[in-house]
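Handing you a structure now.
For this view, one protein chain was removed and the others were kept in their places.
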Amino acid sequence: MINKIVASVADALAGVRDGATVMISGFGGAGQPAELIDGLIEQGARELTIVNNNAGNGDTGLAALLKARRVRKIVCSFPRQADSYVFDELYRSGQIELELVPQGNLAERIRAAGAGIGAFFTPTGYGTQLAQGKETRIISGKPFVLEYPIHADFALVKALKADRWGNLVYRKAARNFGPIMASAAQCAVVQVDQVVELGALDPEVIVTPGIFVQRVVCVPAHIARAVA
Amino acid sequence: MINKIVASVADALAGVRDGATVMISGFGGAGQPAELIDGLIEQGARELTIVNNNAGNGDTGLAALLKARRVRKIVCSFPRQADSYVFDELYRSGQIELELVPQGNLAERIRAAGAGIGAFFTPTGYGTQLAQGKETRIISGKPFVLEYPIHADFALVKALKADRWGNLVYRKAARNFGPIMASAAQCAVVQVDQVVELGALDPEVIVTPGIFVQRVVCVPAHIARAVA
Amino acid sequence: MKRRTRDQIAARVALDIPEGAYVNLGIGLPTLVANHLPRGREIFLHSENGILGMGPAPAAGAEDWDLINAGKQPVTLLTGGAFFHHADSFGMMRGGHLDICVLGAFQVSAGGDLANWHTGAPDAIPAVGGAMDLAIGAKRVFIMMEHQTKSGESKVVRQCSYPLTGVACVSRIYTDLATIDVKPDGLHVVDMVEGLSFAELCGATDAPLIAQHAPAL
Partner (left out) sequence: MKRRTRDQIAARVALDIPEGAYVNLGIGLPTLVANHLPRGREIFLHSENGILGMGPAPAAGAEDWDLINAGKQPVTLLTGGAFFHHADSFGMMRGGHLDICVLGAFQVSAGGDLANWHTGAPDAIPAVGGAMDLAIGAKRVFIMMEHQTKSGESKVVRQCSYPLTGVACVSRIYTDLATIDVKPDGLHVVDMVEGLSFAELCGATDAPLIAQHAPAL
């Protein structure tokens, strides 16, 4: 019997090595797998490349991972925020590498990794600093930039419910990067509020089929740290 | 008040011009918009380019459109079937042009059109006749072929339910090409079994948001011709 | 001459958004436009983080932190709205499915180039978000900004000095002084605030302007 549910956050994060590329879902607090990030700090892997839309807020979550000096490089679209002081300091002092990617190119590069696309021409960023040095091409009279997929060793994803096959549904705008990150990682680790019986998720409604999910850990909402 | 529901199949197909590119959803009979195809025959547009997974079966549906000599060219992955005699005869006598595309490249090219991608490198077809003359490239040691999006003037799509904003849900494997074709066409025309009130479709469950849909026509299942 | 307030600029933008339009309002100033859309006109607001049919802010105490906008503020969902993932959301933008997006700007050039993501200051931490996708994706890109910087420099310029967000992507500019169309032959003034002369507007603007009703060259 296949059962992707693991007993603890520590089990869920077993095997993350130094130097790994780790995707983390979420847009602001929505869809951020807070307990998995805490678990990653505890797990101890260093020299990580993190792929996330942002670069952490305040002192918790991704910011805490940065503060613990576990991150060599961050790939994101919007690092600067009112309370991104941990990142800001590391960046200004040259202690973290930043690859800044327009948000839609970030999403499409992650999706391309999951879907086996070798590279794609996107109109986004053409003629800007963020396309400097990149291959460009005019197609049907419109200018495009060539972008490459972003693969990951691990994806840490927050979803609402899972079954033992790893089928997932999400909640509202907390869906954001979850489905594409799960598809782009060798090992997708998912934190859910609730594990349900096989068959409890309508096959028409499953957003991430279990094929994209390797490990699921249940962190009930009343235990999960509130993120805002 | 926005209401994308039109009164008749004829209204739904208004404006299809000679020479138009028309996508038609369906894989076998599942998801085939039979009444819209009949309506297209009645509507009378000629010299069409049709994009579909197949090239028609028996004497009805797409085969009837071909038999009526309305199709100049067909873009598909699997024209040859036990009962594809209408296409077979036109093809053998040089009366129809065929662009044969591996099914996944077909799906991805349609998706690329909907998502504004200018071109993409796919591994599928590399080293085969179907990649002859196409640009290739080795990326990270793997060979790829460059493929371009397929845009359409119209998409004829079958879904299960729609609301007046054009939000859609599908039924089982009848979903197939519907969502991506709706996104790739200037005008997506959808035939549904049932029109429901706004709000009756769960926002977590809507597969095609109304932004991709221009016209909806209701053909209740008990009226719709059975397709197999 | 009385400059338009921020809310008056937003109200002016709202006038140009027809029923049935699919619209993305960028973070910051453009968010104000939502308050000025006429009630009863059905307009579909898109949020980059996977929402179509976004509604107004919830009542205090009713916030749902899984339902936020691009600026990470709590919002609501209209009846008929839908959720989707990030690749689908940006596919909507890049694929040209949005009728209008409204963005703020540091500068817009005579050719419709947009600069709104980076001041170019060497110590600034860059952040781009979805701005570059919106700039090239929507059918029409509306810019909403003050006509001049606080120190009185024109933000409507011959050439952008700030790093670009997109090339030749702006359709129309709404400022506290005027509404200006970006056309192949230059910047056409659509309207000006009461009491402002065309000569005065030109004086406040670095890029050359074409007067309203001026004959086409």
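In this document, chain identifiers A, B and C correspond to the written order of the chains, with residue numbering beginning at 1 in each.
Definition applied: contacts are C-beta pairs under 8 Å (C-beta built on N, C-alpha and C of every residue); 3 or more make two chains touch, one makes a residue touch a chain.
It should be emphasised that the depicted structure is a prediction, and the values quoted were computed from it without experimental measurement.
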Shown chains touched by the chain that is not drawn here: A, B
Chain not shown: contacting residue from A:Ile24, A:Ala115 or A:Cys218: A:Ala115
Of B:Gly44, B:Gly127 or B:Pro220, the residue in touch with the unshown chain: B:Gly127
Contact footprint on chain A, counting only the chain that is left out: 1-2, 111, 113-117, 163-165, 167, 183, 198-199, 201, 203-204, 206, 209-212
Chain B residues that touch the omitted chain in the full complex: 27-31, 77-81, 84, 87-88, 91-92, 98, 100-105, 107-108, 110-111, 122-130, 143, 170-180, 207, 226-228
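The rule is short, and it goes like this: only the chains that are shown with their structure count from here on.
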Starting at chain A, fewest touch steps before arriving at chain B: 1
Between the pairs A-C and B-C, the one where more C-beta pairs touch: A-C
For chain A paired with chain B, centre-to-centre distance based on mean C-alpha positions, whole Å: 33
Whole-Å gap between the CA centroids of chain B and chain C: 35
For chain A, residues that touch 2 or more chains besides their own: 108, 122-123, 170-172, 207
Junction residues of chain C - those touching two or more other chains: 77, 83-84, 87, 90-91, 93-94, 137
